[in-house]
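All protein chains but one are shown at their positions in the complex.
Let's turn to subunit A:
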Amino acid sequence: MEKPNSWIAHVEAFVDSARATNQQVALSSLFAASVDAIAVLVHKDLLTLEGLVIEMEQYLTTSDHVIRARGILLLAEVLSHLLEKPLDSRTVSSLVEFFTSKLEDWQALHGALIGCLALLKRTKKFGMVESNDAKSLAESFLRNVQVQSLAVRDRKLCFEVIQRLLDVYPQAVVELGDDLVYGICEAIDEEKDPRCLMLTFSLVGTLGRLFPDPSGPLGNFSSDVFDILSRYFPIYFTHPKGDGLDITRDDLSKALMDAFSSSPLFEPFVIPLLLEKLSSSLPSAKLDSLKYLNSCMPHYGADKVVKHSQVIWSNLKDVIFNLSPHRSSLSTYGSDGDMDSELMHVILIFVSILSYAVKGLQVLATFPEIYSPVSEATYEDILVMLMSIITRRNKETYLWELSLKALVQIGLWIENAHDSAKAISYNKLVIQRIVSMLQPNDSTISLSLKLVAISEISSIDLYLLTIVQAFEEAIVSNLRACFEGNLKSSGVLVPLLQCYSNQVLPRCHTCGNFNDIAVQVAVSIWNQIEYVAVFRSAILMKDVLDQVMMTMKHLVAGCTEENQFLILQKACSSLPKTFLIAESLPCALSQLEGFQCIQDTTLMSCRDEWVFSLFGSVVIALRPQTPLVNVKILLNLFVVLLLKGNMPAAQALASMVNKWPADVNKSEVSYSLDQAIEEILKSCLWTSESSSNFIDRDSCFQKYVVLGLAWIGKGLLMRGHEKLKEIAMLLLKCLVAGKNVDITLFQQHENGSKDVGQDASSHLATFAADAFHVLLSDSEDCLNKKFHATIRPLYKQRFFSSMLPILLSSIKESDPSSKTVVLYRAFGHVISDTPLAAVVGEAKKIVPTLADALAMLSLDILNKDMIYSLLLVVSGILMDDNGKAIVLENVHTIISLLIKLISYPHLMIVRETAIQCLVAISALPYARIYPYRPQVFRAVSTALDDRKRVVRQEAVRCRQAWSGWIP
C-alpha cells in the first residue's frame, strides 16, 4: 500500500484550497489533478476505498460545511472515476448509505448528488447498487431534495439521478407510487433550462412507460403532469446558436413529443391542445401540431382517437384548404415540403383509423399545379397510399370504395386539367398497377373487386385505351385457356366479359375509336377459335359461350356497316368449309332428310357449337344496311342449325328476316323476303303437307321447329310483315292439333294402344303455346333496338287484337270435356305479354276467359309464373274505370277465384297479389260486394296465419278495407 502521506497531500490540496476556489478558478485544473491522482491510486489497488474514507473521515464529518462539502465532493469525484473498478457489494452498500444520508445535508448536496449518480451508474460487472438501497436512496431524495430551489448544475444532476433510478431500478421505484410521481412533478415544475428540459421531458416519457395503468399513480396525476408539460408547447426557443449548449429547438420539440406520446393517459389533454394550436395563425405551431398528432395518434391507439375523429378531421380540413401555395412564411421552419409532408402523414395515419380522410387525400391531389400545396413526391405518396388501400384493405368496404372514388376523381381531374406531369405519375402508379391486376397470376384482391376497380377507373377517357387493351389481352388469354380445358379460366372469363361488355365497351362509344377496338377484339376472338382445332374439354361451358356471344353481339352492334362487314367476313372464313358448300336449299333439304335420321347419334362437336353460335351472334347484331354475301347459303346453314336445335341460329334467322331489305331491286340480295320465308317454311315443315307426319316426329325435333318458327315469326311481326299470319296459323294449328290428338289418343289409350304419340302431341301443343311468349315478349338476346331490329310501333297491340278473337273462339269451340289448358296457356301468354292498356281496352271480352284461365292454370305448379302475370293483368283491369265496371259484372267469379288464390301454395307473390286485388275490389260499389263480405273475411283470416309476413300484412290491410266502417 502507498504511504498515506503521499496521497493525503492531494486530499488536503483539494479540500483546503476550497477556500481559495472562490477567487482563483485557475486552480481547478489542480483539483482535477488531485482527484485523478487519487483515483489512479485506488484503481491500481495502491489504496483501498476504505482506507481513503477512513483517512478522510475528518473532512467528511467536520462541522465546517465548506470543508465537508469539499470532502464529500472529492470522494464523489473519485467514485465517478472508478466506474470500472470492481468493488464488493459491502463497500458499495456502505457508500450508498453514506451518500443517501448526505442528501439531507443541503450544504454538501452537490457532492452527494455526484456520488449518488456515480454509484447508480455502476454496472453489474463491477458491482452495482442493490435494489433496496436504490429504493431508500430514492425515498431519501424525494424527502430531502428541493429540486426547484437548486442551481442549474444541481438540478441537472437531480434529473440525472432520477432518470437513472427509473431506468435501472424500475421495480424498486414503482413501489413508491404516488410519492414518486408527485415528487417528479414537483421537481420538473417551472423548469426553464434547455439542458434540464431535455431531461425532464424524457423523465415524463419514462414515467408514462412505467405506469400504464389508468388508475395508477400517473393516472391520478396525469392532468398535473400534462399541465406542466403543456406550457412548453409549442416550443419557443430563442437561444442563440453559439451558446455552447448544443441543443436545438428541434431536439426539444422531439423530446416533448416523445413525452406527449409516451402514454395514452395524456390523450384527453393532448389532442384538444394540439387541435387548438392547429388552428393557430403561427405556421410553426401548425407544423408542430401536425407533427405531434402524427406521433401521438399511433401511440394512443385507434379507439382513443376515434372519439376525436370528427374534430380532428374538421381541423385538418381547415388546414388543407388554407394551405398557402406561397410558402415564404414557412421557409424559416425547414424545407418547403415540410408542412405538406407532415399533413400527408397525419392524414395517412388518420386514414388507417378513419375512412373519410381519403377525401382529404383527394383534395390534396387535385390542386392545380401552380397552386398545388403538395410536392411531386408527396403527390406520388398519395397515389401509392390510395393504391395500397385498393390492393390490401379490400375487407373494409367503405374505405375501399372511397379510395377508388378518390382515385377516379384524381384521374378525371388530371384529364380536365391536362396536367402532363401528374398524368405520367398517375399512369405509372395507378393505371399500370390496376391493369396488371388483370393478369392471371395476380392474386391481390378478388376478381369481382378488381373488375369494379377497373370499370370505375375506365371512366377516365384518358386511360380508357390502355384498359381496353388490357381487357383484350385478358379475354384472349382466358379464352385460350378455356379451350384448352382450363375450367378455372372459365370462371374468370364470365365476369370479365360481363364487365367488359356492360361497363367498359359503352364508354368506348364516347371516346371515339370504338370501331377499331371492336373489330380488333372480335377478330382476335375468332382467331382463338381458329387456332384451336379441337377443344380439349368435352364440356360445352354454356355460361362462357353465352357470355362470349353476348360480348360478340355488343362488339358487332356498335360498329359501322363497313366494320361489321369485316367481322362478318372473318367469321365466315372461320366456319367449317363443309358447311359452306354453295348449294341451293332444295339440295340441302335432301341432305337434311338424311341428317334427320342420324341427328340423335351425331351431335355437333363442342367446337362446332361454339363456332355456329358465335356466327349466329355476329349475324344477330348486324345493321340492316350491312351487306350479306351468299344469302342463300346463310339461310340454308341457319335452317340446318335450327333443326339441330341451335338457338342462336334461329335468332339469327329471325334477325335476317327482320332486317331483310324491303326493296329487293336496290340491294344485292337476289330474292325477296316472301320467297325466302317460303323456302324456310318449306324446309322446316317439309312434311307439313301431312301434318300428322309432323306430329309423329319426336318431341325434341318438334320443339326446335316450333321455337324456330316462333323466332322467325317474331322477326316478321316486328317489321309488320303479312307472312306472319301464316306462321301464326301454323302455331294455332299445332295448338288445336295437340288438343284433337289428345282426344283421339285418349281413346287410343283406352284401347291400350301406344301412348308415346300422346306425349309427343301434347308436348307439341305446349311448345306452340309457349311460342306465343317468344312472339310477344321482349328479348335481351336479339331483335331489339340495341341490335338494330326493325321495330314497327304498336306491333304487339296489332297482334293482340288480331289474335284475340281467334283464340277466344277456339277456346269457346273446344270441347269442354277436353283439356283446353294449352289454349289457355297461349291465351295467357298473349294477354300478359301485351301492353296492359291494350288489354284493358278489351276487358269486356277478356275477363270471363281470364278467370277461367286462372282457375284452370292454377291446377298445375308449372304455370305459377303465368298465374302471377295474369293476376297482374287482373289488378291492372281493377285499376281502370271501365275495367271496374266489367269486373263488377263478373264479381262473383272473380272474388271466388281470388279467394282460391289466397291460399295458392307455390308462389308467395301470387297470394300477396290476390289479396291486393281483393283490397281493390273492396272499393267497388258497396251494395254489390256486401254479400261477399263473410266469404272474404273467412279467406283473409286464414291468410292471417300465412307463412310469410308480407302476406299477413296484406291480409290485415284487406280485412281493414273490407270492414270499412261507413259513417
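Note that contacts are C-beta pairs under 8 Å (C-beta built on N, C-alpha and C of every residue); 3 or more make two chains touch, one makes a residue touch a chain; residues count from 1.
Quick note on the criterion: contacts and distances are computed from a predicted model.
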- Name under which UniProt lists the unshown chain, selected from "TBC1 domain family member 19", "MIP18 family-like domain-containing protein", "dolichyl-diphosphooligosaccharide--protein glycotransferase" or "Glutamyl-tRNA(Gln) amidotransferase subunit C, mitochondrial": "MIP18 family-like domain-containing protein"
- Message: Using the touch definition from the top, which of A:Val435, A:Ala920 or A:Ala939 touches the missing chain?
- Response: A:Ala920
- Who touches the missing chain here, A:His110, A:Lys659, A:Lys703 or A:Arg959? A:Arg959
- Residue positions on subunit A contacting the omitted chain are 919-920, 922-923, 941, 944-945, 947-949, 952-953, 956-957, 959-961, 963-965, 967
